[in-house]
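For this depiction, one protein chain was excluded, whereas all remaining protein chains were kept in their positions.
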Amino acid sequence: MGERTRQILPSVLSVLLALAVCWLTIALTRDADTATRAYLQMLWGGVGNWPAFLDGGNANAVLRPLGEAAMKAAILTLTGLSVAVAFKVGLFNIGAQGQMIWGALAAALVGAHVSLPGVVHVPLALLAAALAGATWSSIAAVLKLKRGVHEVISTIMLNWVAVSLVDNWLVIGPLRAVAEGQQSSITGTAEILATAQLPRLLGDSSRLNLGFPLALVAALGVWVWLTRTRAGYETRAVGLTPEAARAAGIPTQTRAGGAMALAGALAGLAGAVLVLGTEGRYPGSLGAPYGFDGIAIALIGNNHPLGAAVSAAVFGILRAGGTRMQLLGVHKSFPELIQGFALLFVAGRMVWLAVLRRRREQPTREQPSGEQPSGEQPSGEQPVAEVPRA
Amino acid sequence: MSLEDASLDIVPGELLAVVGENGAGKSSLMNVLYGLYQPDAGTFLMDDKPVRLKSPRDAIARGIGMVHQHFMLVPTLTVAENVVLGREPTRRGLLDLDRACDEVAATAKRFGFHLDPRARVDTLTVGSQQKVEIVKALHRGAQVLILDEPTAVLTPQESDELAQVMRGLVAQGRTVVLISHKLKEVLGVADRVAVMRRGRTVAEVRAAGTTVSALASLMVGEGSRGAALTGVPAASGAVVPDAQGEATSGPIVLDAKDLRAKGDNGRPALQGVSLTVRAGEIVGIAGVDGNGQRELAEVLTGLRSLDSGEGTLLGGPLKGLTPALAKARGVGHVPEDRLARAVVKAMTVEENVALGRHRQPPFARGPWVDFKGRRERATRLLSTYDVRPPDPTVALQALSGGNQQKVVVARELDADPKLLVVVQPTRGLDIGAVAQVHARLREAKARGAGVVMVSLDLEEVLALSDRVYVLYEGRVTGHFPRKDLDERELGRRMLGAESDHG
Partner (left out) sequence: MLEVLHSLLFSTLDAAPALVFAALGAMLSERAGVVSVGVEGMMRTGAFCAAVAALAMPTPLAVLVGMAAGAAIAAVHGFLSIRWRSDQVVSGMALNLVAMAGGTYLLESFFGPNGTPSITQLSRWDLPGLPAVPLLGALSGHAAPTYLALTLPFLFHLLLSRTPLGLRLRAVGDKPHAVATLGLSVSALRWGAVLGGGMMAGLGGAVLSTAVLDRFEQHTPSGLGFMALAAMVFGRWTPLGAFAAALFFAFGNALRIGLASSAPWLLDLVPQGFLLALPYLLTLLVLALQGQRGHAPAALGTPYEQESR
């Protein structure tokens, strides 16, 4: 088994197994036929109904679903990258949700209350969102670096603080849209100006907008940064062995803080893409736990920026198709169940590797032996930590 | 790499020593005897009956106790809690701590240890912690006591005390198995010596009828690598004394006065250390583990900040030194804990070669990584320093410990340091690698670098140093030029004795 296969195979198998388990779930609670038809609906809803299109149907049958999938994939890519970047420096960013909330709010405010030509308005709103997200994640970074507070706990707390302050106060209070005429039941912030909307790429029939290419560029950028630049090299070194990085003269706190800020910025951008691309304002709440999804996306993508983009694409398609499952009485959140199971199976990566090895019956040990050969367990399995920890 | 065809006979009421190089399988064999590891094949007889030890529980039940090299104590619990853990006295279902304390105090007293059963273990010295470990085994009724490298962290005086404890146990009819690579020490205390090499037991001899050099050649094997590499039969099988050590009078590279710094626990670790280092000499820092040596090395490499004191290091002030600044001035560093401090084991060998100099050519071009330059330099260093495999693209963790250390030494020397700070540079290496590392240190000295070497291995300090400072509780308690070096006197100073002759 090559190194690359070792990295990718468990993720692929996990997603496939999750699909199978979830099919079985529907088959058991309903029946096998419904399960199969629901899956087909999910597929057509995600990638478009190609058979119908090729039979001479409307191009919209394909463009619209693809647009929905791309939209979801863009947000998932960005939150996935957010989690992955933090992992690279050894931090577990469970707080992408909170960072995304602030990013979305910032984008909504700049989008609605600043008037500028479109060429500057969109970048400004994106920048504001990135800054807002970075600020929020930096709180966790400072607590970690200065006070030793574990980031898992602090980011969970910060998520709830963000939800409480934004959803339960700001957008229903001071920042609530001023009701016009009879529409007094409106929740959320004011509608953004047309200049702040992310341009649609395929006309009105598909909601595919600038957000998707933006997310891909972000993934590519993060990958290049991590692998080709000194700063990225330093960041990885800090994440893998912080003390060795410090001894090598690397400013570890700057790198850890920087990566965490970048993570927050990426999550903030996810919020901006949601607000500027589809919602048009900060709604009453974000609607879905995209930030938590980011954890699944990053880990299923094996913490690789491009892997995150691929897994975001897969789950973007499934989720866009999820709405179509409702036709068969399957709740639209069903793809989230698939995603949860996939993450669960990815967490069992060691199981996959053991199973694959047993099947291969490799005579030689795959894993290099550890530091002290004398202290090694004869039948010991070398653990592969999925997550570099600080 | 672990055990292949190892056999051992343990006779009741004797002190058996098991010697061998690092990685020869001593610890593995002992962990099998203690039920921690399961052998793939082979038999284990006790009193001529076959026995299967499935876990330490079985071993303990059969009267086997073990004192591990890295203590197996829960730092947040008290001495008594640690000792009774797993066989706690109870009263009406609840833990009876008073009885535990009484029992532990009684056991300790019976074997002549002074221990406060109510003290928390993390407040004890290393020597006392070892006593807790021994009491823990004896409290469980150990008839056979296995001690794994027990003197690695002790002074010669403490080692003597331990030897008396071991002889005392044997005199009481118990059996002691001592694992060590310090041959002189072993011959002083053991009845019988078993020699291990590459996972096999290759010889068993009576201690009275053998010599250090005979044991050393058994340990290393025919056509010994150590002897072949150095041309000198190794005294302990590891260290070759320096024949031509002459004090030099090169320019001063480090001049430090009254250094004070805190340790990780916030307590003072350095309490007024002054020392000088000149170009072209090796300065040894001796001392019992935990007396400020590590903190001193960290101060010199910018890893730990000073509370007070001043000094000049390579033309700049010592105060405010950072790792980056130290590197820029020409300080090289081979830290003690390689995997934590010196390398990123999950990265490739070439990425590790770049570590620390990754911002400059040939490792970088502007803000970008220079892949080509890095590959070339790494390939060259791997062949110069005989690293195996000489492949710069494998993960560093795929290399053996000795080869990892070679990568570190190669990297640090390649930067042509003016001051080289090395801590325990040969810990855990086999004889061949030890000889190579020592040769490289001498080479650095010959090239005009000042070398500060912290080592807990007195033999290593004695063999390489031009001058030796002894640290005790963060103070310099002795300073010896090479000609005045004396092991017993060093040992006295390591225990805090002030000089009696000014």
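For clarity, chains are labelled A and B in written order, and residue numbers in each chain start from 1.
By definition in this document, contacts are C-beta pairs under 8 Å (C-beta built on N, C-alpha and C of every residue); 3 or more make two chains touch, one makes a residue touch a chain.
These figures come from a predicted structure and were not determined experimentally.
Novice: Given that one chain is not shown, what are the shown chains it touches?
Specialist: A, B
Novice: Which one touches the absent chain: A:141, A:222 or A:296?
Specialist: A:296
Novice: Just to verify: which one of A:4, A:147 or A:358 makes contact with the chain not shown?
Specialist: A:147
Novice: Of A:15, A:42, A:71 or A:94, which one is in contact with the hidden chain?
Specialist: Counting the whole complex, the residue in contact with the absent chain is A:94.
Novice: In the full complex, which residues of chain A touch the absent chain?
Specialist: Touching the chain left out of view, chain A contributes residues 25, 29-30, 92, 94, 143, 147-150, 152-154, 156-161, 163-170, 173, 289, 292-293, 295-296, 299, 329-331, 333-334, 336-337, 339-341, 343-344, 346-351, 370, 375-377, 380, 383, 385-387, 389.
Novice: For chain B, enumerate the residues touching the unshown chain of the complex.
Specialist: 34-37, 55-61, 66, 68, 70, 72-77, 81-82, 85-86, 88, 90, 93-95, 136
Just so we're on the same page, only the chains that are shown with their structure count from here on.
Novice: With centres defined as the mean C-alpha position, give me the chain A-chain B separation in Å.
Specialist: 46
Novice: Going by the contact rule at the top, pick out the chain B residues touching chain A in the complex.
Specialist: Residues 1-3, 22-28, 31, 37-40, 301, 303, 322-327, 333, 335, 339-347, 351, 354-356, 358-359, 364, 367-369, 395, 397-401, 404, 428.
Novice: Using the touch rule from the top, collect the residues of chain A that touch chain B in their complex.
Specialist: 227-231, 233-234, 236-237, 240-241, 243-251, 368-379, 388
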